[in-house]
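Starting off with a structure, shown below.
Note that one protein chain is taken out, while the other chains of the complex remain in position.
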Amino acid sequence: MVDMLIMVTINGEAKRFSIAPGDLLLDVLRREAYFGVKRGCETGECGACTVLVNGKPINSCLMFGAQAEGTEILTIEGVAPDGKLDPIQTAFLDHGAVQCGFCTPGMILSARALLAGRPDPTEAEVREALAGNFCRCTGYLKPVEAVLAAAQANREAGLSGARTKSGRSRGQARKRQ
Amino acid sequence: MNSSRSVVGKNLHKVDGYKLVTGRPAFTDDIHIPGMLYGKILPSPHAHARIKHIDTSRAKNLPGVRAVLTYKDVPRVPHTTAGQSWPEPSPYDTYLLDSKMRLVGDRVAAVAAESRAIADEALRLIEVEYEILPSILEIEVAMLEGAPVIHDEPDSTGIHDARHNVAGHILKEIGNVEEGFRESDLVIEHEYRTQRQQHCAIEPHVTISWLDSDDRLVIRTSTQVPYHTRRQVAMILQLPVGRVHVIKPRIGGGFGGKQEMVLEDICGALALATRRPVKIEYTREEEFYMARSRHPQILTIKMGFKRDGTLVANKMSVLATTGAYGSHANTVQGNTGSKVLPIYRTPNMRFECNVVYTNTPVAGAFRGYGCPQGYFAQESVMDEAAHKLGIDPVELRKKNMIRLGDIDALSAELGEGKKGLPRHIRSCGLPECLDRGAAAIDWVRKRKEYSEAALSSRRHDSHLRRGVGVACSMQGSGIAGVDWAAASLKLNEDGSFNLQVGAADLGTGADTVLAQIGAETLGVTLDKMIVYSGDTDFTPFDVGAYASSTTIISGGAVKKAAEKVRAEILRIASKMLETPADNLTCRDNMVVTKCECKKSVSMTDLAYYAMYKEKVQVMENASHWNTDSPPPFCAQFAEVEVDRETGLIRVLHLVTAVDLGVAINPMQAEGQSEGAVAQSLGYGLTEEMVLDEFGRVINPSFLDYKMLGPKDMPKLTTILVETEEPLGPYGAKSISEIPINAPAPAVANAVFHAIGVRFHRLPIRPEDVLLGLREKRAC
Partner (left out) sequence: MFDHIECFYRPGTLREALLLLRKLGKRGAIVAGATDIVTRADRSPRFFIDVTHLGLDFVRKNRRGCAIGAATTMMALEKSPITCRLAGGILAKAAATCGSIQNRNMATLGGNLANASPAADTAAVLLALDAQLVVDGSRRKRKIPLAEFYIGPHQTVLNGELIKEIVIPALPGGGRWGWSFQKLGRTETDIALVNAAAGLQADSRGRIKWARIALGAVGPMPLRARAAEKLLIGNALSEELLARAGEVAMGEVSPINDGRASANYRREMSAVLVRRALRECACHAGIPILD
C-alpha cells in the first residue's frame, strides 16, 4: 500500500492530506479533527457523517478520500466560521430542534444544501431533504419546523434588506421634497 | 403556569445548544489522545458454547498488537451490567470475560492494537475451539424440564431459579381476581407478544480509557450512569472506587441503552493491561449483537368488567426474556405490572411474571421500562371491552381511571426489586388529557364518520380505510425511596454560578432544565449558570439518567442547593444593604429590597464583597430524594389509514396530551414527547430485531432494522397539560418516558376501527394486516 496525497478545500481552506488509498472520507476528516462529522453507522443510512461536497450533501462514510480529490468540502465547522450562526443554526436553537445534537451537524448541512437551491421549500421538500439524516431523539417535527423557519428568516433578511433600502430611498425622496 | 416566574416555564435555548449546532468536539470520541490504541472484542459465533481451547499466541505476535485478553487473564467477579443503585436488584450473572458463551456476540476475547485494522486482523488470528451446547432461543421452552441451563456457573448470585433459567419471578395479588371475574359480566382474555426493539441511539456506545499521571483509571464514556459505572468498574477490576474517574461528555442519545456498563469494564481492563489509552467503539452491527434491547414479552391479560363498564378484576401474566444476562430483568418486568395495571381502579389485581434466560441478545433498560409492553396488552383489551360493551373507548377509560387522592397499592407491592412505597396521587391531569386529546383529533366526528365509511359499500377500487384509536398510560418520576441526587452551586465574581450535578444529560436537555431551576431560585438569568455534569471527580453523586428521575430528583437537589445559596447571598446582602435578610429577594441578577426603599446590590458586587471582603466562598451543596414517585399521565390518539391491498398502515395524525406536572422548558418537553412517539410508532409498525435459528441477528443494520424517517412521521400534536405536583421542583413531574407507552396501542386500536381486525403481536407488519383481513373474511 502506497500513501497518496489529496488536495481538497475544506471550509474555504486549501488542504493537502496524505491518505491511504482505501481510506474513507469520514475517517480522513475525523483524523484531521473535523469532529463535527459524526460516525453513526458507516453504511450510508444515518447521515450523521454528512458533509457537502461541491455543495451537495453526501455521506462521507460511503465516499473514499481519494474520490474527494479537488473538491470543495463544507463541514459543520465551516458553517459559522466567525462564530456568527447561520439562520438554520439559530432556528435549530429557537425551535428546540437539537436534543442530543449528534445528528445535528448532518441535518444542518442537508438543510443548507436544500435552502441554497430552494429558498422557499415546502414541508414535503424539507422532509425529503432530511430523509437521509436519522434522528432518534426529536421525531423530526422540530427540525422540520426549524428549517422552514430558517427559510423564512433568510427570505425576510433578503426582503428586509430590500425594504430598508427602498425605505431609505423613500425617506431621501421625502427629504428632497 | 406561574407567570411570576422568569426562567422556569420558558422556552429557553439549551445551555449546550451553541456547541451542538456548531459541531464543536463535545462527544466522547471527539478527542485525539496521542498513543491511543483501538480495542476490539471478539464476538462468540455461537449462541451457547464453552471455550474448550483458546490460543491467542498468533494474535499476540502480530506487530502492533499490544494486548489480548481472555477469561484467563482477568479477575472473575460476578456482577450485573445494569446501571442501578447499590445493591443492584439485577442478578450478578455476568463476567468481564468468561469461558462460557451465552449468546452470539458474547465476549470471547478482547484486543488492543495500534490501529483498527490491526485489531480486526488480531481477532481473526485468535484460535478458539468451542464445545457447542444446545441453545434456547424461544421464550416458551426456557423453563421446561430438561432445557439446557444457561447459567450453570456456581458463583452467580441473585438468580431466581438458575436450573430452570428463571432470572426473576414476581407474583402479587391485591383482592381476589378470580372472584372478580365471577362477578364480571364481560371477561376478555388474550395473549399478546412484543418484540425485541433496539434503542438505536445514533451515537454508538463508545469508551476511551487511560491512566492519568497519578495512575488513576480514567474512563471517558457515553453513559447515562457515570457514578454506577465507576462503582461497578472498580469492583470488576478490583480497584478502590477512588482510583476510577468516570467522565460523561455530551452523549449522542441513550434511551436506556446507556444505563448499562457495556464497554467501560473491558476498555478499562485493556488500558490497565497496556498502560496506554484505549478506545472501543461499537460498529452499528455490534450494537445489534452486543448492546441491549427491549425485553420481548408474552403477556396474557384477563380483564373483567361490569355491564356498565366498571372494571372488576385485572390479571396480567408475563413471560419475558432478558436474553443471556439478567440486566434489569426483575425491575423492567416489575414495572410492567406496577406502572400499567394501577391506571385503572379495581379492587382485584394480580400480576405474575417469569423472566427467563435465553441465548439471545441481552435486554436491558429502554425508555418506558416495561410499560410499552404492558400498555399494548392492556390498552388493546380496554378497546375491545369498550367495543363489546358499546361504550366509547374514551368514556370507558374515564370511568375507570385512577384519580386525584387515590393510593395505588400495587406499586407498593412491586418496588424496585423489593417492596416499595405506596403511591399517592397528588396531581392528576388525565381527564383533561383525554378531553383535550379527543378534541385535537376530532374524536367524536371521526369515530362516527369512519365507522360509517367502513360499513357503506364503496367503490371497489377503494382499498383505503381510516380509523382513530386511543390509549392511555402513566409512568413514574424517579424510583421512590431509591433514586437520589446531589448538586453543588458556587458563586463567581461576575455573578455567575457553577452548577455541578452528577445528573447525566444524554441529549434530554437535563443540563438546561436543571440550570433553569437553579436560575429561577437564585433570581438570575440562565446565562449566569455554568453547568458541568456527570463527572465523578468534579460533580457530586447522582444515580444517573433513568426512571424519569432527573427533573424531579436532580432538579429537587438543585433547588435545595440554590435555596441554601440564596440564603447565604441574602445574609451577605443584608450586611451590605443594612437591612434584614427577610426584606430581601433575588431578582434580575440582583438582590433587591422588598420594601419601598428600593435598595439593591448586583450579584457581581455581592460576589466581590463576599470573596474579597468577607473572604468566603458562597457555595453550597444539597442532596435530594423522594418517598414517592409521582406519575405523569398521558392520553394518545392515533388516526391511521390502512391499505387493504398491501397491508401498509400509514399513521396520519398522532395526538399526545400529557400531564407532566409543570413544564420547566415547554419546548424541550414537547421535543421529548415527539421523539418518544417516533420510537413508539416504530415499535408498533416496523422495528424488530429478528433472529435466525442460530440466534444470529439477521437485520443488524439501519438498512434492515427499520425506523421511521422524516417522511414517515405523521402530523404530531403535543398538548402539555400542566398540573402542580407538590413533590416536584416548581411542580414538575416527568416527561421523557411516558409518551412512548401508548402510541403503539393507539395505532392498533385505530387499525381495528379502520378494518375491524385486532392484532396481538408487535410490530403490526403489512403481512399481518393482510392475514388478519383474510381471517376476518373467512369467518
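Order of writing sets the chain letters: A and B. Residues in each chain are counted from 1.
Everything that follows uses one rule, which is that a contact is a pair of C-beta atoms (placed from the backbone, for glycine too) under 8 Å apart; a residue touches a chain by one contact, two chains touch by 3 or more.
Remember, predicted model here, so these are calculated numbers, not experimental data.
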Looking at the whole complex, which of B:588, B:704 or B:775 touches the chain that is not displayed? B:704
Where the missing chain touches chain B, by residue: 115, 117, 460-461, 645-648, 686, 690, 698-699, 703-704, 706-709, 711-712, 766-767, 770
Against the chain that's been left off, what residues of chain A make contact? List them. 1-2, 4, 20-24, 42-44, 47, 50, 53, 56-59, 61-64, 66-67, 69, 110, 113, 128-129, 131-133
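We take it that only the chains that are shown with their structure count from here on.
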Centroid spacing, where centroids are CA-atom means, of chain A and chain B in whole angstrom: 31
The answer for chain B against chain A in the complex is residues 11, 13-14, 16-27, 29-30, 32, 199-204, 250-253, 255, 281, 283-284, 506-509, 667-668, 670-672, 674-679, 701-703, 707, 709-711, 713, 716
Touch list for chain A against partner chain B, complex: 33, 35-43, 45-46, 48, 75-77, 79-80, 85, 89, 92-105, 108, 126-128, 130-131, 133-144
